[in-house]
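All protein chains but one are shown at their positions in the complex.
Presenting subunit A:
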């Protein structure tokens, strides 16, 4: 690498490959820039407000949802509050809701399997899970999750028996959904942190169950 670091650290210098944007900005990119500049110019927002909000969004990861799930698995009173009002229960844990959305937590049981989708766009419980995965925003998942959920789940490797009801929640307006997965067998006596480590993003969207094999992932 051409870069000559005077300081001592051990990161992989291959990561220094610069990210370049060679294509001309597209229609929506130009519109976003124009709107942003007008809002700043007219004093509705400052550049720092925008920067800060990006920082807020980047601070949200599936680890937050996993912490709420692990708490619900170990604390029945918290679980009851989480199912009653997802937002206020998550706020108890210090997870703030910056976007005026409500949160409904859907519990998976032996009788019901929940799956989340937004057919109109990409509504997602961002305060507790961060940004959605790309497939969640693409049309094939959005269209098929509501019309053939069992096939979609099978493609994720999740086979739901016919006697288990599939409940698809299409989030379109002010409510966001989070799936409370079933606690896997063999986790008796685990600490909250151990439990949180096996709860993945996809399990909280409802496309897979939580399994012990995910521990290292």
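FYI, a residue touches a chain if its C-beta (ideal position, glycine included) is under 8 Å from a C-beta of that chain, and two chains touch if they have at least 3 such contacts; residues count from 1.
FYI, contacts and distances are computed from a predicted model.
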Undisplayed chain, where the name is taken from the UniProt record, one of "ABC transporter permease", "Spore germination protein", "Nitrile hydratase" or "Polar amino acid transport system ATP-binding protein": "Nitrile hydratase"
Residue touching the undisplayed chain, where the options are A:173, A:193 or A:212: A:173
Touch with the omitted chain, as defined above, among A:22, A:41, A:55 or A:163: A:163
Residue numbers in subunit A that touch the chain omitted from display: 102, 104, 119-120, 146-151, 162-175
